[in-house]
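Have a look at the structure below before the remarks.
Only a single protein chain was left out; the remaining protein chains are all shown in position.
Labels A and B are assigned to the chains in the order they are written; within every chain, residues are numbered from 1.
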Amino acid sequence: MILLQQVISGLATGCLYALVALGLVLIFKTTEVVNFAQGEMAMFCTFVAFSLLVVVGLPYWGAFAGALAVAAVLGILLERLFIRPLHKSSLLSVLIMTIGIMMVINGVAGWIWGFEPSNFPTAVSGEPVRLGQLVITMPDVMNLAVTCVIMAIFYLVFKYSMVGIAMRAAAENRVVCRLMGVKVNKIMATTWAIGSMLGAVAGILIAPVTFLDLSMMSEVIIKAFTAAVLGGFNSLPGAVVGGLLLGVMENLVAGYISTELKGAFAFALIVAVLCIRPTGLLGTVERKKV
Amino acid sequence: MKTVVTLLAVEELTVKFGGLTAVNALSFAVAAGTIHGLIGPNGAGKSTVFNCLSRFYEPAAGSISFDGHNLLNAPPHGVVKAGIVRTFQNVELFRGMTVLENVLVGQHSTFGGSFFQDMFATAKARAQEKAKREAALTTLELLGIADTANAYVGSLPYGKQKKVEVARALAANPKLLLLDEPAAGLNPQETYALGDLIVDLGRKLGVTVVLVEHDMTLVMRICDQITVMEFGRKIASGRPDEIRCNPAVIKAYLGEGEDIA
Partner (left out) sequence: MHRRGLLTSLLAAAVLLLPPQILPWFTDCSYYFYLIDLMGIFAIGTLGLGLLVGFAGQISIGHAAFMAIGAFFSGFTTLQLGWPFWLALPAAGLAAGVSGFALGFPALRLSGQYLAIATLGFGVAVPQVLVKWESVSGGFNGLKPLAPMLFGYKLSLEEDYYYLVLITLLLMGWLARNVVASRTGRAFIALRDSETAAQAMGINIAHYKTLAFAFSAFYAGIAGSLYAHLVRFIGATDFNLGMSVNYLTALVVGGLVSIPGFIAGAAFITALPHGVNALTRGLPGGMKAMAQNFPQVLTGVVLILVVLYLPQGLMQLWTGLKAGWAAKVRGRRGENSRDTARG
């Protein structure tokens, strides 16, 4: 039973990794950019949620929605102003750009909200759910529920709607898409908006645990990268699977081996996956035509 | 009567990409000192064959024998040492370097010396560098582009870039030169001059040439032997005058009309 307990709480944490990883992979798949700023963007939006809650006095879900709106706008602005001009530039340039954005967002957040950590409320409070011997805390329930809902929406949208198909097409061949009348620019903007929102959701769910401060996402983002690599950086279901798997494995390592090694585990996993199977569990190889 | 030495022998070559068979049990032989054309409609598998010869692709079946050795034992970077060099359909020059430097890279496999000698700029390394530069200039002169030696390749017109690619390939002193659509993007005069150049080089340097081409005028004029492919298979093989009136070949091309590169 203890095992199942570990697994369930691992899944709940894994959901958060999965959300951030999903945003990373979505942006990577559609715009071919590895967004190193993903964590800081999420942190920024979580602070916005905090301000909406505490300063403006909105109820929880109002602040949540407000933060998501800001996240969307942030994503669109970043894509339009800083990423789109670089679509013909080298990989290194884009990488540096996202690192630069990461540093600026972090610095600006410090200027706006200061450097002291704060408490962040959970979405739901109350008695943990008990299923026989299992105890699932309300925040965990929340994480699992939110993630399931988002996954379901994603699956339906991507598979069946025009937007989803257009996104997949834009990822494969931008020029042809344009010729077919697909508004590629809109797709890129939408992708970044969604990616940003996913990060914001994760940030808001994580903040109660890590406390709200500038470095709250720094460890999570590494875990998200690990999850994306594990699942396959160009596979959306892979990001989810990777996140959940990582959450569970981490918890098991912490429970059965040592809590100390939990941190090192993620790094070891990244290196191992990249050495053994760089495309991850569900990813595919991309080949260049000569 | 001249003895015919087979330099390259491809036997039953089969290449698959997932479920698609790009090359299907292809066999042909290239005699030393000749110019051999590999033609066929788009999608026939010609570039795939070249990529096999460069060892970029691993065939599912078949064998390739070059100069008496099994080519399939060589890694991609070992093909040059075996004696085969190639040019590329999409002109893969090194844009961060000048014409001369590109040709020097072509000579990479002919250099002795090591990284440490390079790092400490030993007298030996410097002397070799000087000698190689002079040899590279000679190759450029052979192609009539010695005046562009210090220009960055990106600044040259397309026709000259193609010549640089040939120079780079020749710098490795190959036995076999693979030319991948050398006339693509050239006008009829340039193509004619290219044909003369290829024949000239073959004669002067004793290099055997295999070329993949769509320009039939060029192919018919300079090739000694032609192999025709369609849908991964060989459908005809022989001298230009034989190929010209081969019904299978005509059918394969008339279906699409002749390509304009």
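As a working rule, contacts are C-beta pairs under 8 Å (C-beta built on N, C-alpha and C of every residue); 3 or more make two chains touch, one makes a residue touch a chain.
All figures in this text were calculated on a predicted structure; none of them were measured in a lab.
Asks: Which one touches the absent chain: B:M97, B:A135, B:M220 or B:I235?
Replies: Going through B:M97, B:A135, B:M220 or B:I235 one by one, B:M97 is the residue touching the chain not shown.
Asks: For the chain left out of this view, which of A:F82, A:F158 or A:F211 touches it?
Replies: Candidates A:F82, A:F158 or A:F211; residue touching the omitted chain: A:F82.
Asks: From the listed residues A:I101, A:M142 or A:M197, report the one that touches the chain absent from this view.
Replies: Here the residue in touch with the unshown chain is A:I101.
Asks: Who touches the missing chain here, B:V79, B:V166, B:V209 or B:I243?
Replies: Residue touching the absent chain, from the options given: B:V79.
Asks: Tell me, which residues in subunit A touch the chain that this view leaves out?
Replies: These residues touch the chain not displayed: 28, 34, 82, 85-86, 89, 91-93, 95-97, 99-104, 106-108, 110-111, 114-115, 222, 225-226, 229, 233, 260, 263-264, 267-268, 270-271, 274-275, 278, 288, 290.
Asks: Need a quick check: the contact residues on subunit B for the chain that isn't drawn.
Replies: That gives, for subunit B, the contact residues 54, 56, 75-81, 85-86, 88, 92-97, 101, 104-106, 108-109, 111, 113, 115, 118-121, 125, 129, 151-152, 155, 168, 172.
The rule we apply is simple: only the chains that are shown with their structure count from here on.
Asks: Between subunit A and subunit B, tell me the centre distance in angstrom, where each centre is the average of that chain's C-alpha atoms.
Replies: Result: the chain centres lie 48 Å from each other.
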